Every structure is written in C-alpha cells, then in structure tokens.
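With one protein chain withheld, the remaining protein chains of the complex are depicted in position.
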Amino acid sequence: MFDPLALAVALPLLGALLVTMLPGWSRALGMLTALATTVVALWLTVTVWGGASLHSDLGGWGVPLGIALRADGLAAALVAMANLVALAISINATGYFGTAESSRKFWPLWLLLWSALNGLFLAADLFNLYVMLELLGLSAAALGALTGTREAAEANLRYLLVGLLGSMTYLLGVALLYTAYGTLDLEQVAASLTPGPVALSALALMVGGLLLKAALFPLHFWLPPAHANAPAPVSAALSALVVKAAIYLVLRLWLDLFDGIVTEAAGMLLGLLGAGAVLWGSWRALRAERLKLLAAYSTVAQVGYLFMFLPLLTATPDGPERERLLTALVLLALTHGFAKAGFFLAAGLVQKSTGHDRIRELGGAAQSLPAATFTLGLAGVALIGLPPSGTFFAKWVLVGQAIALGQWWWALVVMAGTLLAAAYVFRVLARAFNREPTPKCFLTDPRTEIPALLLAALSALGVGLAAQPIAVLLGAGD
Amino acid sequence: MKASRLQTVLIPLLLSAIGAVLFWAFWSGVTGHEGERLAALALARVPESGASNPVTSVLLNFRAYDTLMELAVLLAALLGIWSLGPAAAPYQPAALLLNSLVSWVVPMLIIAGGYLLWIGGQAPGGAFQAGALLGAAGVTLALSGRPNAGLPDESWLRVLAALGTLVFVLIGLTLMFLGLGFLTYPPALAKALILTIETGATLSIGATLAAAFLGGQPRATRTAEP
Amino acid sequence: MSHEILITQLLYGGAGLLFFLLGVWSFISHEPLWRKLIALNIMGAGVFHVLVAVAYRGLDAPPDPVPHALVLTGIVVAVSATALALAFGRRLDREDSERTPEVQGVDDREDGTHV
Amino acid sequence: MNLDPYLPLAIVLSSALPGALIFFLGEDSYRLRTALNLFGALLKIILVGWMIWGVFHGHVYESRLTLMPGLELVLSADALSVLFVALSTVLWLVTTIYAIGYLEHSPNRSRFFGFFSLCVSATVGIALSGNLMTFVVFYEILTLATYPLVAHRGTPDADHGAKVYLAYTMSGGVLLFVGAVWLQTLVGQLTFTQGGLLGAAPEALHGQFILIFFLLLAGLGVKAALVPLHGWLPQAMVAPAPVSALLHAVAVVKAGAFGIVRLVYDVYGVEFADDLGLLTVLGVLAATTIIYGSLKALSQDGLKKRLAYSTVSQVSYIALGASVLGPIATIGGLVHLVHQGIMKITLFFCAGNYAETLGVHKVSEMNGIGRRMPWTTLAFTVGALGMIGIPPVAGFITKWYLGLGAATAGAYWVIVVLLVSSLLNAAYFLPILYRAWFRPPPDQWPEEAVLSKRLETAPALLWPPVVTALLAVVAGLLAAAPFSPLEWATLIAEREYGR
Partner (left out) sequence: MNPLLLGFDILLSTTLLGLALAALTSREPRRGVILFIAFGLLLALVWARLRAPDLALAEAAIGAGLAGALMLSAARRAARRRQ
C-alpha cells in the first residue's frame, strides 16, 4: 500500500510542485515536506535494517521493461544520512533565508534536489540514474547561484557545464551497455557482464563521467569556487550530499555493476588520485583565506580518502575483511556528510553575523558565537579523524588493511592528511581563544544553530560509536 | 604558448585513441548481441499499455517514472532561470505585416500541438512534441514583441508550469494508495490516465519552454495579455 | 541479424561516436559559453544517435521503442540544461555590462532594437 | 541486575557528562557550575572507591562496545588502571577546587571547566582502557581536551604555546595510531595482557615489532616529554596554574608515562621487550631525559619553567623504572606515578598561589616569601624535599626502590643517574627554599592582592596545596600500610612478573 521507496522520491517532488505553485506558503509547505520525507526515509532505513532489502517495480511491469527502485543496506545508510542532513539544512534554511524573496527561490529547487538525491540512492536503472543526475546537477547549480554574486554565478555555471559533460559521458556508457546487453537494469547488466571492450569502455565512461561530478583530484577544479560561493545551507548540501551521491554511484558501479571487471590496476589508479586529493586538498585548505573555501577544499581532501578504499576493496577477497572495509568506507562517508554539513552551516552563521568569512579576521566572531565555534570544533574533530568520530575508526581499518595487503604507502598518506587536517582545522579554532568579552549565553539564534550543532555532534560522537548497527545495516542488503 | 600547442596536438590524439576503443566496443556490442534487446518485449506489451504508439507506451507507461523526473528537470531549469534574474526586455513590437503573420502562425502552432497530443497515442507525436509546438507559439509571440510571450502573469504561470508534473505525481500516488503501486495504471484506465497526464504535461511543457525562452523571472505585465 | 541492419547500425552508431568525440574535443578546447553549449549538444546528439542506431531493426521491422523513449527524454533534459546555462550566461553578461560602462548598450535589455 | 559492566563507563561519564553540560551554562551561573563540578568529582571518587573495593575482592569490571569485528572499545579495571584512576580522581577533586578559586573571576569559565572535565574524563579513560585501540582513542581525546586549556588565556603567547603543544601531540598521535594499527595487523588483537601479548609471536616478526615499538614510544614519549620530544612542555607553561598542575601531575604527562608502562608490561611484556633489546634503549632515553631536564631546570629563573623542566626530569623516573628488569625497579617506577603526581601538583599549586596573591613569577622575586605566605611555602618545601628524595616525603620511597631494583638487576649506571639527578634536584630546589625562608622580604611585592582577610590567600587556593603536601608526607610515612601506593605497586609488579 505504502511504498517507502517511491514515497521517498515522490514526496519531495510533490512538495516542490506545491511550493512552486504557492510561493507564499513556501516555508511552511517546505518544512512539512521535509519532515514527511525524513520520516519516510528513516522508516525505509529501519525496514532495511530489520533485514528486508526493499524492491519496487514502478508501473508494475517489472524489469527489464519497467523501472525498479531498490534499497539495500548501502543505499539505506546513505538515504538515512542524506535525509537527516537535509532536514537539518531545511530547519537552518528557515532562519538563513529570512526574506520572502530568497526563500521563494530556495524551497522549490531545494526540494527538487532532495527528490533527486533520494531517487539516485534508490535507483536500480542505469538510464533513470542519468535523469536523476541531471536533476541533481541542474537544481544544485541553480541553488548554488542563489547568493547572487558574480563569483557564484560564474562558479556554478562552470559546475553546471562540467556536470553536463560528466553526465553525457555517463550516458554514452549506458548506451554501450544497452547495445551489448539489451537491458538497463543494473542487476541484470551486472549478471551478464563479461570482460571485454564493452565492459571496459562502459566502465571508463561511466566512472570517468561520475568522477567529474565527484570532484576527484585532479577533476576537482570546479568544486571549491562553487561550494565556497553558494549560500551556506546550499554549500552544506553540495559538499555533504551532492558530491556524496556521485561517489555513491561510483561505488555502486564499482562493487555491483563492474564487479569482476575492475582490475587492481584500475583501483590503484583511483586510489592514487585519491591520495593526491588528500594531500592537495588539505594543503589548499590550509592555505585558504576564507572559511568556506577552506571547507570546500577539505571536501576535496575527504573525497580522496573515500577513493583510497577502492584499491584495497579490489584487492581484498570476499569475507569479513572486505565487509569491514566496506563498513569503514560507509562510516567515513556518513561521518563526512554530517560533519561537513555542520561545518558549512556554522560557517554560514559566522559569515552572517560578521558579514565576511575571512579566517584572519574571525577572532571576535568566534568568541561571540560560542555555538557556532563549538560546531566548527566538533565537525573539525570528525574532519581530522580524531576519536571517537567515525573517521577515526574508518582510518583505523583503512590503514590496517593497507598494511595487511602490503600497500603501506596509503598509511603515509593518511598520516600526512591527518596532520594537515589538524593544521587547517585548528587554524580556525585558534581564533576562538582570545580575550574577547565573554558571551552571556551559548545559543544566539537557536533555529540556525541547533541543527548545525546536532549534525556536528552526530559526526563527532554518534556515527563512529554506531559502527556496529551500520555494519548490520550494510549486511542486511545481501 | 607551448602548453597550448601541446594541447592542440595531444587532445585530438588522445580522443582518437579513445574513439578507436569506443568504436571497437560498439562494434563488439552490436555484433555480439544476438537477441532483440527490449524491442520484442516492449512491442509485445504495447497493447496492454493504453497507447498504441510504442514510444508513448514506453514514455508514459513502462518508463513513466523517467518521464516524471524528466518533467522535474524541466521545472528545475525554469526555476533556476527565474532565480538568476528578471526576464529580458521585450523585443520591439513587430511590423504590421509580420504581426498579421504571427496572428496566423500562432493559432496554427497551437492547433498542430493539440493534434500531435491527440494523435500521440496511436501515431508519432505526443506530449513533448505538442508541448514543443506550444512553446514555439510562445517564442513566436515573444519575438513579435509580446512581453510575456502570451503567458499569464507569474502566479498563474507558476501553476501552469507545475501542473503537468503535479497531475502526474498525484496520479502516481493515488494509484499507490489504492494498492496498485506507484504509477501502476489499471489496464482499463490506462488510456484515460495517459491522456490526462499528457494533456497536463503538454501545457506545462509549452509554458515552461516559452517561459525559459524569456530567460528570467516574468516582469509585471504592463498591458493585459490577449 | 541481417547484414543491412548491422551495417546501418554500425554506420550511424559510429557517426554518433564521432559526434560525441568531436563534442568533447570542442568542449575542452573552446572557452566561450555558446561554443561549449554547442559542443555539449552535439555530444548529446552523438549519444542519442548511437541509441537511435541501436534501435533500428530494418526497414520492415518496427524499431525498438525503448531507446527512442530514452532519446526523447534526453532531448528534453538537454534543452533544459541549455536554457539554464544560457540564463547563467545572460546573468554574467549583465554583470559585466553593469561594471564596465564602455560596453554598455550590449545589455540584453536592448535586444529588441535590432528586430 | 548486575551493574558491574557499567562501572568503568560510569566512571568515565561521571565527569564527561557534567562537563558537557557545563559548556551550555551561561557565564554567570556560578553556583550551578560549581555544583556540577563538585558533584562530578565526588561521584567519581565514590565510584572509584567502589571499584577499588571490588577489584580487591576479585570482581571483574569491564564495559565493552563492539564496533566492527576486531575493533572493540573496552574499559576494564586491573590493578594498574586502578592505581592511575585513583590518583587522577583524587587529584582532580583537589584541582577542581583550586581551579574554582583561581579562575572564577576570569572570562570564559564555562568553556574552561567544560574542557577541564573532559580532560580528566579522557585521563580516566586512558587508565581504564582495556586494549590499545581504546587507549589511543582516549589518548587523542586528551590531546583535544587539553588544547583549549593551554590556549585558554588567548594571549599571543598562549596561542603560540598551544600551537606548539598541538604540533607535538598530533604528530605523536599519528605515530601512535599507525604503530597500533600495524601491531594489530600482526597479532590480530590488542588486549592489554599481564605479562605481554606478544610473547608467542614468531621470530620473523621481531624486526617489525622493534619498529612498531619505536613508533608507539614516539607517540607516548611526546606526552611523557621524553627528550627530544619534550619541546612543548615548557611552552605550555603559559596556561593557567590549575592547568599546569593538571598537565604535569595528573593528565598529559602522566598519560604518556602510564602508556609507556602499559607498552612495556602489558603489550610487549617486560621480558620480551628485554629480549628485543628495547629496555636498554628506553633506559638510556629515560636517563638522558632525567639529567637533561634537571640541568635545564638549574638555569630557569621563571618558577613555573623551572618546575616544568623538573617535570621533564621526574616523569622519566617512571620510564626508568620500567626499563630495568626486575620487580623492585618496577615498583619504584609505578609508585612514582603516584608520588610524582602528588608532589608536583603541590608545587604548581604553590606557584599559582604566589602568582595570584603577590604577582611573583620568578625565583629571583621569592625572597622572604615564606614569611608572607608561610602555609603555602611550607607545602612548597614539602614538595621540593620530596622531589630531591629526602625522607619521610614520598619521593624518597621512589628513589629507594629504583636504586634497590637497579642494584638487584646489576644496572649500576642507573644508581649513578639517580645520584646525579638527586644532586641536581637539590641544586635547583634548595636555593629557592633558602630564599623563601631566610632572605628578607622586599618592601613591596610585584602585584599584591588581598584575597582573604584572615588567611594568607583565598581558602580555595590555600587548602589544595596543604592537603596534597600532607598526602605526600603520608604516602611516605605510611608506605607499608595496606592500600598505600607502594603496596598497590607491589601488587601490580607481582602480577606482571607472574608471582
């Protein structure tokens, strides 16, 4: 009767339509949609956690003629994270977009983006994924430009174009697969895929196109300006969710579709690019002069860690080690999602109250906004990878498996990345400790601060310690 | 300079190599595939779909979900365009001769659009083509100097742009609540539902394309539109 | 599969691949927005062309409707993206003309004067 | 219902949760903040008392959280952890009272006390860690919780000191992390085991074990301020006095030293470590640190700096004890964990009192200070004499056992180190005592404040050093009594050597 898979996509879409038609009610309708969607998403996750991986044939035709939606553990984990983060961003946005005008622009696009995210995580059809990618890309670029500055428009135009290049490339891969295998369903293609020129080309095209969207070094050039110039709630969504969606898709293709096609050399290539991303992104974050630019480069770096798992996953045979590695990967992705969203929301608060986000001049701001500073600190813990954040345990597994496989160089990258991350996070936090007048109270604007704080707290204290249930969830889909 | 010269040589070389691999892959994909792909399956089930044009069957029934999301993409583009600023100033009113031409062309386009929508169930045509013609009618009006391309003012335009998708998603959800599944049409109603959805979609597509052509948020109308 | 179909598929599919590659080349090598957009659209046309070629099953047999539906969807998505990108371009042009007085008059607001 | 599995967790949370609440308090809620602080500290003492009683009666306390196969967070109580937990719990109560007196009128109090509580929670977590991963987790949390305390003043100096502190500890943390992970890939699990968990490892791995030992030692040595990793400690002196007290006596430095003890006894096993030749290296490092720290202390005029270098030197007695094979030296090292804590905290409290009451920061300003502040100076004298090793103060016990252990093991060079260091201790402490008691006081103190009408300084500042000085004497006098630090150290040593 109720199909949580379809609802997770259809509800935000419905909300977007209503908000488009009734712009005067956008805030109320938007929040209502946000709440309902999150409830559905969590319900979906809990169902999968209970051991049932979900499947739904839209239109009732069944694959390969119709389109299916599917939720295994991996999808459910990301759906849960994405929807919680999106809910927090929504609450924050009710405060951030104060005026009616920008609020009207924000809500319909934001709900469309949300719909695309859920659709992407749950999709089981290769072409449907293309449509979702485009919906995601278009709405994200439009949202990113809402600041109205020239920099934002320029950066997001570039983001849009790069995204289009990526999705076109992806689509050619899909066309090749359809040519050779006559179906668009992910599982069906996976079942019949054999090594050969088609598989190879499709792998290169699809993963290559997605890497552009995932901003893997050196294809990250578009990300920092786009994420740094967007309004803070949008930056949070872009860094925490939109990039994650592309990475999720790479992972999905890597593990499910091209399992057996991918070689260790291919994994090594992506791992090395990931390592490059960690070092370069962290270095640029350290040199960044603005808080949001720092956060954006930090995203480049964190994306790198996720890709460093690929060579290890490819080299590890099925078994408990591989499952552990996968759990760690998801743990890292979730932690980063929460942390980066919290970080950007807090950065937005700082920017709003001081009128700028230049790190050098943050001294007073950090002191007068204790909640925002605290949020930056907690999220920073997760970004550095200090315990008990999920990042710490994920890195533990990553380094452990790297050493066990004799690929010790990844450990060196993790070490360097951790130290650089500590340097760039504490460069900001150090500004908090000066002799400014003491704040009288912890919260100054609860509606915008509490969501950010909760996200950051979840990243630093929650996700890591919940590794066990997450592992159960991931195992549930198999 | 040196780098760019290197690029002008390297990029085509690289792309040629990629092209060779792609062609090889395409070759082996085409020759290696013995079956029918989805053609036979899809064609066999067209009669159950509520439309006799196979493409319409796929678009609005088998893969209706894709089409729904595609309408969402169109809407996202329009909203994005609106968020980037106001529409361009209207074109100068056209000369008298041209104007009378416009008053012929526009109704023709609208009628043709209606025909394509109607015929789409059986023959080539359908919501997108029909919507495109409506959009073209709007573009013609815009080019002849109508400030809002014959579109209603913003609040109604919003309704119009979202309407098709709204009808689509509401039908999908209703069917789900009825226990049939999201976008699962009962065979008896399929034809009517598809036509309803297509009608809404045509209007929305036409309005959206015309509004997109204006390139920004509609300005307050100065004169009443015909 | 008949010879004729195979050759047609390969011919047109190959042409599609070429469009795609030319589009990529042009996208990478040229800076102006309109050139990038033409490049993207030709890339897209290339992919669609491949799909249409694959759907072809001879002059006597009905073609595969599924790729056709995909292409139709793709066309609409492509035009949406193009329209959005052009709106971005217009926005940037407007900022430029507001900033540098000597190019004032190329503001899109005066588009109509030429018609 | 059996509450035993929750006790270690409860001990950690008894300060962490009040600490987390304190962050959200307004600056002006003085009473509530003080109440939370004291409530946490007293609750922790009660819980620890309960645990000591239980451990003595053979109860096993273990809180366990499985994250993934092979990744488990374990808090458990063995004799060694109880020793450290008891020390930090008692000293935390005293320090909290002192800090309330010291800081309640300066800005950002909620932030300070929040991190203060987290700091001791992390320390207790380190003490109770049942495996190396848990240890690393709390070790890193400790880094994180102490950074804001060092930076608290917000002056450029504090900023710089905190940065140096962070650079050292983060680098050390990363090495520790990699060492621990590497070790886990070799042996599978990292549970602290009496007698060591590597004993049965194949010969082929010995090379890697040696490398890992140095990685881990580097990570631990940073906090334990082993030369040449001690550079942060004198810089961190910019922190407020209660923080210095905490860093030097209870938390950071002690955590490093405790980690070295864990590493030698419960990870490698003291005999296995000796087989690999690691004890000698550790001993040489410790001895170098002892002499170097004392020499540097000689030339410092700043009182806190002198105390800081004294810490560098004194903490390495613990490592020195661990590096000499044989139970008696072990006892000496372990008991110094407690003794150094009590004595050094006394000294820092006194230094804080001088600064806060009279504005005296330098040794050269301390002429006649004993007449102005007799109780504080008496406490200081007890601490200083203890450091030198004069009976009946606790420091004597340490040096006695260390010397005896070295003689038993035939490591006579250790005795030479002890003698030289004691002479140096005397050389940098006795002049202070002489000035304080026998030189005439100046006409005017640098910055005198009237903090109390009847007492020489505010009561919350005066009682803590007096109490800890008393403890130092009692620990020395009643060393043979049951439950004394010495008895407990003996118990641990017996278990480690399997007797």
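Letters A, B, C and D mark the chains as written, and numbering starts fresh at 1 in each.
Keep in mind that, in the parts below, a residue touches a chain if its C-beta (ideal position, glycine included) is under 8 Å from a C-beta of that chain, and two chains touch if they have at least 3 such contacts.
From a predicted model like this one, the values you see are computed outputs, not experimental measurements.
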Item to check | Chains still shown that are in contact with the chain withheld from the display | outcome: B, C
Next on the checklist: Using the document's definition of touch, tell me which of B:F23, B:F62, B:W82 or B:F128 contacts the absent chain.
Outcome noted: B:F128
Checklist entry - For the full complex, which residue in B:W27, B:F62 or B:F213 touches the chain that was left out? => result B:F213
Checklist entry - Tell me, which residues in subunit C touch the chain that this view leaves out? => result 3-4, 7-8, 11-12, 15, 18-19, 22-23, 25-26, 32-35, 37-39, 41-42, 45, 48-49, 52-53, 55-56, 59, 62-63, 68, 71-72, 75-76, 78-79, 82-83, 86, 89-90, 93, 103, 106, 108, 111, 114
Item to check | Touch residues of subunit B, complete complex, unshown partner | outcome: 53, 55, 88, 116, 124-126, 128-129, 132-133, 135-136, 139, 209, 212-213, 215
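Assume only the chains that are shown with their structure count from here on.
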Checklist outcome for this item: argmin over chains of |mean CA - global mean CA| returns A
Checklist entry - Is the number of contacting C-beta pairs greater for A-B or for B-C? => result A-B
Item to check | Rounded Å distance, subunit B centre to subunit C centre (Cα mean) | outcome: 15
Item to check | Gap in Å, rounded to a whole number, between the CA centres of subunit D and subunit A | outcome: 42
Checklist entry - When the C-alpha atoms of subunit B and subunit D are each averaged to a single point, how far apart are the two points in Å? => result 72
Item to check | Residue list for subunit A, restricted to those that touch at least two other chains | outcome: 127, 131, 134, 138, 141-142, 145, 153, 172, 176, 178-179
Checklist entry - What residues on subunit C touch subunit A, complex-wise? => result 13, 20, 23-24, 27, 33, 36, 40, 43-44, 46-47, 50-51, 54, 66-67, 70, 73-74, 77, 80-81, 84-85, 88-89, 91-92, 95
Next on the checklist: Which residues of subunit B touch subunit C once you look at their complex with the stated criterion?
Outcome noted: 7-8, 11-12, 15-16, 18-19, 22-23, 26-27, 30-31, 34, 36-39, 42-43, 46, 54-55, 57-59, 62-63, 66-67, 70, 73-74, 76-78, 80-81, 84-85, 88-92, 94, 128, 143, 145, 205, 209, 212-213, 215-216
Checklist outcome for this item: Interface with subunit B, subunit A side, in the complex: residues 1-3, 6-7, 9-10, 13-14, 16-18, 20-21, 23, 56-61, 64-67, 105, 108-109, 112, 115-116, 119, 125, 127-128, 131-132, 134-135, 138-139, 141-142, 145-146, 153, 172, 176, 178-183, 196-198, 200-202, 205
